[in-house]
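A single protein chain has been omitted from the complex, and every remaining protein chain is retained in its original position.
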Amino acid sequence: MSRIPLSALIGLVITAAFFGAALLAPWIAPYGMAEVAGGVWDPSSPEHWLGTDSIGRDLLSRMIWGGRITIFVALAATLVAFATGVFLGFLAAVSGGWVDQALSRLVDLLMSIPALIMALVILSVMPVTLPVLIAVMGLIEATRVFRLSRAVAADIEVMDYVEAARLRGEGMVWVIFREILPNALSPLVAEAGLRFIFMVLFISTLSFLGLGVQPPLADWGGIVRENKDGIVYGVPAALFPAVAVAALAISVNLVADWILTRTSSLKGGRG
Amino acid sequence: MSALLEIDDLRIEATSYPPGEKPRDVTIVDGVSLRLERGRVMGLIGESGAGKSTIGLSAMAYGRGGVRITGGAVRLNGTDILSGGARGLRRLRGKAVTYVAQSAAAAFNPARRLMEQVIETTLAQGIPRSEAEARAVTLFARLGLPDPDTIGSRYPHQVSGGQLQRVMTAMALCPGPELVIFDEPTTALDVTTQIEVLAAIKEAIRDTGVAALYITHDLAVVAQVADDIMVLRHGKMVECGATAQIIGAPREDYTRALVSVRQVTHPEKSAAADPLLRIEAVTARYRGLALDVLKDITLDLAPGRTLAVVGESGSGKSTLARVITGLLPPAAGSVRFDGRDLSPALSGRSKNDLRELQMIYQMADTAMNPRQTVATIIGRPLEFYFGLRGAERDRRVAELLDEIELGKGFSDRYPAELSGGQKQRVCIARALAARPRLIICDEVTSALDPLVADGILRLLQRLQQEEGVAYLFITHDIATVRAIADEIAVMHRGRVVRQGPKAQVLSPPFDDYTELLLASVPEMREGWLEEVIATRKAATPEGTRA
Partner (left out) sequence: MQNGFLLKLVVQRIALGCLLLLAASGLIFVGTQMLPGDVAQSILGQSATPQALANLRAELGLDQPPLTRYLDWLGNALQGDLGHALSNGQDIASSIAGRLGNTLFLAGTAAAIAVPLALALGLLAVRFQGRWPDRLISGVTLATISVPEFLLGYLAMFALAVQFRVFPSVSSIHDGMSLGQQFQAIALPVLVMVLVVLGHMMRMTRAAILNVMQSAYIETAELKGLRRFTIIARHALPNAVAPIVNVIMLNLAYLVVGVVVVEVVFVYPGMGQYLVDHVAKRDVPVVQACGLIFAAVYIGLNMIADLVAILANPRLRHPR
């Protein structure tokens, strides 16, 4: 833990700020989510730091509330993706044979269709609610997590120390949790960071297209959508939530980068 | 007149990036000087990390992977090559000085035909293509390559490893250099292939009269080709002298130790009792492959004795270990242990079966979980087989660490903090912790430097006396076999071609393969190579050389 590089520190601070704002939204947001507090697209002022939106709601407050939804959905979808992907990936690597074949071919198939297109196809027939969004995004991204965790586990699986554990007579639980998982942790943690970023971009894109979080709720992508018509009149309201998405994504990326280099160079690191 | 190559007080550094610490400069070569006359061959010998390759490449003013020459001078024909600039280096590299790498398979560009690569620098000197190709074909023939006229039109993956090493030698000789650097050219080859490549290289050096630096870790190999030998250790020169003097009358302790490696001796004990392990008519193949990797193997091993299974890569010796441990159930035959049948598959064996049969691997690096401490690694079998916990377990771990001569200070270290020899000792302790009756040792000393390997062999012998454990010792190295075995089984292409007590197996009359194998092991005396080649030429009719 000795030295944190500047870039990681910046990433850590910004990430923490976003998460803090999401958690504390009811206390720090100056106005309510749906509260009309001014004129249409008022410029920034002491009362409304970022101005107001297309129907006069305080933009800063909406962004704080919207960030809460964006982060919550992205986090939940990442959890779904990891719970499914890592479990099935390790299962495929450790059992091999037909289980591995069946799962791997299914994932190949799912990945042969771009993620966004796949999501649009499914959302065209499903009711667009938060649980459905989380499940659809989580399961689509689980294919990527599956590929990674299967590859990582398969690399570790062929190591002599895993064979040594097998020869000792250790069971599946010991092999997965004591031999494979500790050595797979650093790539998986970094991957979790990257997946979270993709989820933030994913839900924002869906909402921007009008197929994600539905009114009256709004996430950052949805706020961009509400205010996009202002752009042609020179009103930058739509840019703020878009910048927020980018800032969150970049800062998480910086942290994930640092975790990856740090854990892989720890004593006892792999290679 | 100045010598061909003069290296004066050479100092080479690199930046090391130890995990979790600040980068620091480490000295790789420290104050080494040498002088090489035209047409002479000098051997550079030392363990890994001795700096021998780095010195060799400095003769081409090349530093591999961020290595920097920080002091001293390197002169070729009296001209300083370190200050020659980019143009000077282009004239030097590949023309005046050429290089033969350890792994020719990686050193050739996979996308281009061999001939294109062999004559590339010759063409760059302005020699017409037809003449360059004729020169290459002559060299191919001289190096004993099959079909010298057409082999150049093949791609690297289309010829064997031994042949590729000879093509690389041809590539180095083609531009007519004054000096060739041979960097472990035969180390990656099997022992029976090595001897032919070695002989071809030696003949080519003699015929062309080129000077050479021959880098290797194997003193017996370098003794066959070098006029002089320089012994290196930790980047410093230990001693330098004529080959006869170095191997016949070494002045320094370290050199003496190198010359006398494998003076570990083991008086052969007869197998009196009933066999502990009996392998009966075992045939095995891998799933999806039609080929039998093991064919009808029958072997016995008595309690407290050592059976050495010796063979080249692909002989099936490691597969045999997989069959005994239950990782690969045999297609036919059985494995009996202490009078009872062992279940063919791992899943069918009792905890006691597993405990009594332990295994030690070649690469200690990958045999230990990098995220576990030494105490966890050694303590787990104690916990798993005997239910030892807490202070009791710690005490036993400390005892085991004493037995392998490390001491309990090592118990909270991670594998990455240990040297190669220490890692292998921890693996031995892990096997001992189970109180086994048989330990399978799979090439346990091949990845180690000779002196370290000697220490491991001595430890294994002492443990055998104290614990009465039997060893199944898998190796390709005859010297190790001589040092440790009671019984020997020679394997070739999946069959046991010869077996019996050590003295009997290693004495004539031999079968063809064992004779070839034994004759191929370099002996530490000058003139050995010529004798072997002469006998081989006399024995085999013209043109059947592989």
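For reference, chains read A and B in written order, and residue numbers begin at 1 within each chain.
The criterion applied here is as follows: a residue touches a chain if its C-beta (ideal position, glycine included) is under 8 Å from a C-beta of that chain, and two chains touch if they have at least 3 such contacts.
Model, not experiment: these values are computed from the prediction.
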| query | Of the listed residues A:V13, A:I55 or A:I113, which contacts the missing chain in the full complex? | reply | A:I113
| task | Using the touch definition up top, pick the residue from B:A101, B:A199 or B:V397 that touches the left-out chain. | result | B:A101
| message | For a quick check of understanding: of B:R93, B:R482 or B:R495, which residue touches the chain that isn't displayed? | response | B:R93
| said: Just to verify: which one of B:P23, B:G85 or B:P110 makes contact with the chain not shown? | reply: B:P110
| request: Provide the residue numbers of chain B that touch the chain removed from this figure. | output: 60, 62, 64, 89-95, 98-99, 101, 103, 106-112, 120-121, 124, 154-155, 157-158
| message | Under the stated touch rule, tell me which residues of chain A contact the chain that is not displayed. | response | 108-110, 112-118, 120-127, 197, 201, 204-205, 208-211, 221, 224, 228, 231-234, 236, 238-239, 242-243, 245-246, 249-250, 253-254, 257
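Rule of thumb we're sticking to: only the chains that are shown with their structure count from here on.
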| field | Contact footprint of chain A on chain B as seen in their complex | value | 19-20, 325-327, 346, 349, 351, 354, 358-359, 361, 363, 366-371, 380-381, 384, 414-417, 430, 434
| note | Within their complex, chain A touches chain B through residues 2, 159-161, 163-164, 166-170, 178-179, 182-183, 265-270
